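I'd like to ask you about the structure that follows.
One chain of protein is taken out of this complex; the other chains stay put.
Think of it as A and B in the order they're written, each chain with its own count starting at 1.
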Amino acid sequence: MSLLDIAELSAGYGGNTILDGVSLTAERGDIVSLIGPSGSGKSTLLRVLIGLTPPTGGTVRIDGAAVDYADSAALKALRRRMSIVFQQFNLFQNMTALDNLTLAPVRTLGVARAEAEARGCDLLAKVGLADKAGAYPAQLSGGQQQRVAIARALAMQPEILLLDEVTSALDPERVGEVLDTIRTLAETGITMLLVSHEMGFVREISTKVVMMDAGRVVEAGPPASIFESPRETRTRSFMQAIIRH
Amino acid sequence: MNGAAEFFTTDTAAFLAGALGRTLWMTLLGCTLGFLLGGVLALVRRTRQPLLAPARLLAGLYVETFRRLPFLVILILVLFSVQAVAPGLSLLGIATIAVTLAATAYLAEIIRAGLDAVPRPQVEGAEVLGLSALDRLRFVVLPQAWGVILPPAAAFMVMFVKDTALASHLGVVELAFAGKILVNKGFSPTLGFGAVLVLYALVSWPLGRAAAHLEKKLVAPRHR
Partner (left out) sequence: MIRLLALLWLLLAAPLLARDLAEIRASGTLKVGVNPNFPPMSSYGPGGVLQGFDVAVAQELGRRLGVKVELVPTEAASRVPFLVSGRIDLSLGALTITPERRALIDFSVPLHSESMGVITTDRVSAARWQELDRPGITLVNMRGNQSVSVLEELLPRPRRLLVDGNADTIRAIAQGRADALVENVDFFIGFTKNYPDVRWRVLPDPIFTAWCGVGLAKGNEPLRAAVDTALIAMHQDGTVNRLWQAAYGAAMTVPVGAEQLQRAASSGAGGYRFDWQPVLAALPYLAGGALISLQIALVAFAAGSIIGLAAALARLHGPSWAARTAGFYVGAITNTPALVQIFLLYYALPEVGIMLPGIVAVMLGLTLNAGGYLADILRAGIQSVRPSEMEAADVLGLSRLDKLRHVMLPHIVATVYRPLANFFIVLVLGSSMAALFGVEELTGRAINISTANLRTIETFAVTGLIYIALTLIASALLALAGRQLFRVRA
C-alpha cells in the first residue's frame, strides 16, 4: 500500500477545470518532483492535497484511508501528517522566527511551550539559523525566511512534506542554501512532493519525476528515464525549452 | 444682557465642565461599545459557512443602513423607539445608544478593512498548520490588523466628539446645548458659542494629534 495515493483528482476555480484527473502515488521515503510549464496546475495540486482548495472529484488516500476534504476534523488530522512550504514563505510577520515555529505545535498538538521552544531551536539549528530565533521575518533575507518556513513545516513532524517552488522567489546566490537544506532533509527519509524548476537538483534528488501539463500528468518515472529518454513529445519540448536557457 | 464679567465665573465653568463631561462620556462609551459590536459585525461578515449566510446579510444590511442615515435622524428614531423598551433610560443614555448604533456601523467597516488588509497567504499559512479559526484570528490576523484598524478608529472617535453636538436636539446638556442655554440666559452668542467652540477644539486637537501619532507609530515597518 502506498503512503500517498492520488486517483483521478480534479479541481477548478469557478467552473474552470484546473486539475483534470491527476493520478500519482508516492511510497514512504519517496521524493517526487513535479515539473511542467507554468500554469499547468502543479501549485493547485499541492493546494488541493493540503486542503486549501476543495477537490471537485477523485480521491486522495493516505495509508489507504481516503481523506474527506469537506470534513474539518479530517482536515485537522490530515494537516498533522502533511505540511507545506510556500513559494512566498508566508511566515507570520508579527512573530519572531522561533514563535513562528512554536505557535502550531503549542496550539494544535498540545505540546508544552518549553518543549516546543527546545524543539524549535533544534530545528532552527538544523536549517543553519540557530542565531536568528529572535528575529522577525522582515529582518531576515529571503533565503533565511524560506529556511525558517521549512523549519516551521517540520515542527509539525509531518510524514509528507509539500514544497512549492521554494527557491523561485530567492536571489540566485541564496538558492544554494535552501537546496542544501532540502538535501539534508531528504536524507532523513521524509516523504516529499516538490515543485521545482531547478532541473539539475530535481534530477539529483528525486526518486520519481512527474511531468504535468494542462492539469494532467503527461508522464511519470524515474529521473533518468524522464530526463534522458522521455516518451512523450510534450515532455521533450519542455526539456528542450528549459535547457535552451 | 449679561456681560463678559458674569460669564467668566466658577458657576459657568462648572456648568461647561459638566457638559464637556457628558460630551466625552457619550463619545467614549458609545464608540467603545460600537467598536466591540462593530468587531462582531466585521467578523460575521468574514465567515464563509453557508449556514451563516443570513447573518452575513443582516450584518451587511445593518452597516449599509446606518452609514446612510443622518445622525440626527438616528437620534430621533432612537429617542422614540428605545424608550419603549426602557422608558426609564435617561436622555444621555438614549444619546449614547444612538452614538453606539452609528459608531457600530462605521467602525465595522474600519475593522473589516483592517482585517482584509492582512494578506491572504498569512491566513493560509496558519490554516495549513491546523490552527483553528479562532487561533488564526487571535495569533495571526488580529496582531497584524491592529496597526491598520486603530489609527482610523481613533480618528473616527475624535470626529464623533463633534458629531455628538447633535444630541443637543434631544435635550442632552452636552457642550453644544450648554452653549445654547448660556445664550438663552442672556449671554452674548459670540461669547457663549465661542467658548464652546474653543472647548471642542481643546479636546479634539490633542486627541487628533494623538491619533496621528498612533498612526505613524503603528504603520511604521515592523522592525524592532
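Convention: a contact is a pair of C-beta atoms (placed from the backbone, for glycine too) under 8 Å apart; a residue touches a chain by one contact, two chains touch by 3 or more.
Computed from a predicted structure; not experimentally measured.
Enquirer: Tell me the shown chains the invisible chain touches, ordered by label.
Expert: Answer for the hidden chain's contacts among shown chains: B.
Enquirer: Return the single residue from B:E124, B:D163 or B:E215 that touches the missing chain.
Expert: Missing-chain contact among the listed residues: B:D163.
Enquirer: Which is it among B:L29, B:L43, B:L72 or B:A113 that touches the chain not included here?
Expert: B:L72
Enquirer: Where the complex has a chain not shown, which of B:L36, B:L58 or B:A117 is the residue touching it?
Expert: Of the listed residues, the one touching the omitted chain is B:L58.
Enquirer: Residue-wise, where is chain B in contact with the chain that is not depicted?
Expert: Output for chain B: 1, 15, 58, 61-62, 64-65, 68-74, 76-85, 87, 91, 101, 162-163, 165-166, 168-169, 171, 175-176, 179-181, 183-184, 186, 188-190, 193-194, 196-197, 200-201, 204-205, 208.
Simple rule for what comes next: only the chains that are shown with their structure count from here on.
Enquirer: Taking the complex as given, what residues does chain B use to touch chain A?
Expert: 121-122, 124-132, 135, 139-140, 143-144, 221-224
Enquirer: Touching residues of chain A toward chain B in the complex: what are they?
Expert: 50-52, 75-76, 79-80, 83-84, 86, 88, 90-95, 103-104, 107-108, 136, 138-139, 152, 156
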